[in-house]
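Note that one protein chain is taken out, while the other chains of the complex remain in position.
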């Protein structure tokens, strides 16, 4: 590893250039004459002055301090860090698809609109929904969109007393946050001892102030809500709508569908289930599907097929409007489209089967070493607890940091909040049994060490570019930018 | 760094697949019926059975055990490891240029032929030659081609007694090897005390058995042959031809030209001077230019421009024939073409000026720390000797291995053979003064340590994926392939 | 079903099932009520191999008229700028693009440091004290800014200039619909009722009329949707007078030559950073930036990278101020955002590094030179007329003699992507045409464009 401590700004040398632009070939405008003086910049922004070589080396070397799915195992629970097929990257950079302006005349963008239209069809089929909007930029954004639709639906019926959204405590954190942001009152319900929605508790709060319920399913414990049909019937019975957080669709593709479960709205995360890369933080894409009754409320435009031509339809009086510019994250959608077209129905089902088998395999192999709070057949992921280890002073954090030294990305830790010392493990279907076995072996060794020699686990990571970082300091006295 | 010791074969799992092919959509041929049995394979080749994920991870992780120009400083003398502009990679993968079959009708390949034709023109201008052939695949291959032309030229004149090629001892190793391979007798001449061709020695061997002289210029000491005009006149006077090894053209582009120096044939290395990447060993491209008299001997085809159309001319009775299939390494030529078109005349000159200044700067800054056998203004590179250090037991090899730990690719060592403990340093123009200063500082520290604490330098490298490797063992009992 | 992306072989599957203690794959799904389990395959097209997929997608691409084969004069929020080759090479490093959000900082210094550098550059450009790691796009960034402002001062009204990108205003309208925050739009100056040099900018009188102690924030855009610069300073003074915040939507390329909103008094700067090294991508992904003055730092939405030290005292970077975030605070979080646009931010930071001080200025200047040249040339034809008088950047409004929709269609046949038709969004600007000219357009292309516009408008045979 090359140690290069500098920021790109610290490599700047006055007068050095890294760009290659065409020479200006039109008359020059005298800025001072054309613009009022106070509009013109007085001090240059502190951008670095570096050569192309500098830039390439800087970011290439930075990349080496980062771990991606192509580096190795990445069982980050809830994030579905599956392998991102390379062909999809190639597809996304076909100039004839990518170099398109969103406001072009639809007649000149029929290829892209056809992709969007078909993607709506495919995802509708996968979710068991009527139509899908591809506009939301991420899962959380899909949730917001769904909640706006719930609101619009009730308001359209002049039912303005429905102000509550019910959210089980095993739901993903974005669920309550989105509900709050959409202007709802969030009502939590606890999980029962099996890790599922407590039906009694649910029953007790259902009334005509309930706008809807948001269910992460499989939930953040990796469990399928066994009473899901009961739940959807109960909520519908009281007049509420049902929102399905389908970020965990990787567990059930081709096996079961939110629409069939009685849900009215569901989102999927293309950047998880549909193998588009997460880009170190994004971009993602969080399409939502809705049942027939809710189609009028979808954001505009909806792409319609009219006589073999694809037309963005803006004339939708009940639409909630727009939740994002243009058509959504087309570049991400393209990759997911490619994925669906290469996998087909049987491929997607095989994905879910393998994902679930892999998770259960690890669960089974670790159950003698770690506490597993809800230890039964899980879906695509499960949550273990390092509480046993914590007794000898070794926390989930310590275990995670030791995994770093073994070349493995740790599971999600301290999430979900309802499990203490949680480690949420999601292997995905793209990992081989050998990779799983290697992980299991290391996890077992760590469990043994936690008992025999807990101190030995406190100094990890030792092999990374930096050792443990002081997060408290970062938050107390935030340094959020470089200054000259 | 992820330690993964396995070969791809050792990751194979029976039945696993990594390919995605269209399904066979035509009638299947029964192999046993169509081919005689003895033609059919009895045992499968031991190819690995791995998934795409496995392959990507395997080679991605292998890549991390490799050092390229984008990683950092690479002053590997004689190799001109300059930065490879990214745009050239993009150009080389334009499908309309790359996805072309070499035997297509020339009328359907006018774009590519135009590039080849223009490249001939540009390189002719840079070398001061009449025409250039782009067929040779590398510098050494260009030498072979040039020597074949020398041979053909003399034979055409029925001058069959010219069997010798004179090669100074400061020439590159490929020069004598190529001459021998082309069927010549190789005559070495020594360098004088200034590191240049010993004119007296040259004089003494010039006679009518001399077919030609091959000169690496600047030579492997990084010095320009000051008597070059005298040399070319002397050789011409005795009827020999002059071959210019222009792999070091990075020193003199736009400043001086082999043709003007009286040379008859010259090659350039596109993979050095013209910034095409070296690919961990190749492919390269070693075009040669010739003077007017030698044009008839060039390999076929020569691309000619006939009424705005570009035509490969095969009808050249004196041609030496073909030295390689088709048109040469078109993919490499494309990158070099892009480079010349973006640099222009002044850019290329600036390249050589900066390359030479950088080399001299390092030379000057190291002269108090290391012995520099021919310490005067050098061209794009220079050779220092670790002989001073060797007295306390620290060899050029030790110094090189210590540089590895500092994140720097070492200079070429033990080459040229005429300098003991040689370290041949070629910074190139794409390196910043800061990079040079860092290298100088480290080299100085190593010199100091070599004196004060020589033992401390014997264990390097310590930070690399493997430590010093046993090369003797590898050569004594060669293991050249994996076996099950 | 065998797939090159699923390494498990049939034999391994058997072994694993038995290790888990189930008989079959089906048994793994027994928690799913029987009646829900699908009895047949999903109705999806039959799978394609890689090569077939590539052919299929190329066929679709041929149904498009892209901006490589066509000359683009369309902007209106998304711009066709030159992207240096190195940018794509950087963001194609798998370590960057196949990583998740950097939850484990020790193996994520690459992403974290690049975000830190990005935050710095955005803060520098906008003249702000801090920036976040990016948001979905300019429109949602504006929405988040309004939320921040309203929460900060507890006020429930926001004034938005009509010269703000209509796409942004639409997002704002839908997102704020049930939030309790009301939007009042403020008109722009028309040519007829205005002194030269002001038309096309926000109508300060009308703004003044709507400003009150209830105003949480004023949101303006400069250069605005018509390409015209607003007087940020004057507006910020008005905002200050009533204790409202000023949110400025600014184009980052323009900030290479124009005074930063921070210096001119804005409290929050947001906008679309797509022009910084990101392709148009049919409108997504885009790159929302979000920058604030100090008082608002802890109220920013989204991810933020901060500097800290490791246990050996070495500089390092982490995601910070996470107490604001949804995975910890759930319904009390400042925003619901989890995923951002880090890879697009990496493209932006690579772009800005390559451009540097000088390059960014050069790009901005060329945009000015070329748009002014196009504007003048168009007016000279006599076939289009002036609409506004204030100075513009990269983009301008004119009124051609024939309808923009007709004109665009005719241009399309000439492999030109024409300007934006303002008619639908601005009825008062019926027949007006918003034309963008970036540094990418050569004089030759511009002349070709002007000639075509000229001949089309003249109804001549073009």
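All chains are identified by letter, namely A, B and C, in their written order; residue positions are counted from 1 within each chain.
Quick note on the criterion: contacts are C-beta pairs under 8 Å (C-beta built on N, C-alpha and C of every residue); 3 or more make two chains touch, one makes a residue touch a chain.
Everything quoted here is computed from the prediction, not taken from an experiment.
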Partner chains on view for the chain not depicted: A, B, C
Options B:141, B:267 or B:449, residue touching the unrepresented chain: B:141
Option from B:73, B:122 or B:439 whose C-beta touches the chain left out: B:122
Hidden partner chain, touching residue among B:48, B:373 or B:454: B:48
Contact set of chain C toward the excluded chain (per top definition): 4, 50-51, 58, 68, 82, 84-85, 89, 92, 94, 354, 440
In chain A, positions touching the absent partner: 13-23, 50-54, 56, 60, 85-87, 89-90
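The working rule: only the chains that are shown with their structure count from here on.
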Farthest chain (mean CA position) relative to chain A: B
Computed distance of Cα centres, chain C from chain A, in Å: 20
Where chain A touches two or more other chains, by residue: 16, 20, 52, 54, 56, 60, 64, 70-71, 83, 85, 87, 342, 430-432
Residue numbers of chain C (touch at least two other chains): 3, 5-7, 12, 49-50, 84, 86, 88-89, 94
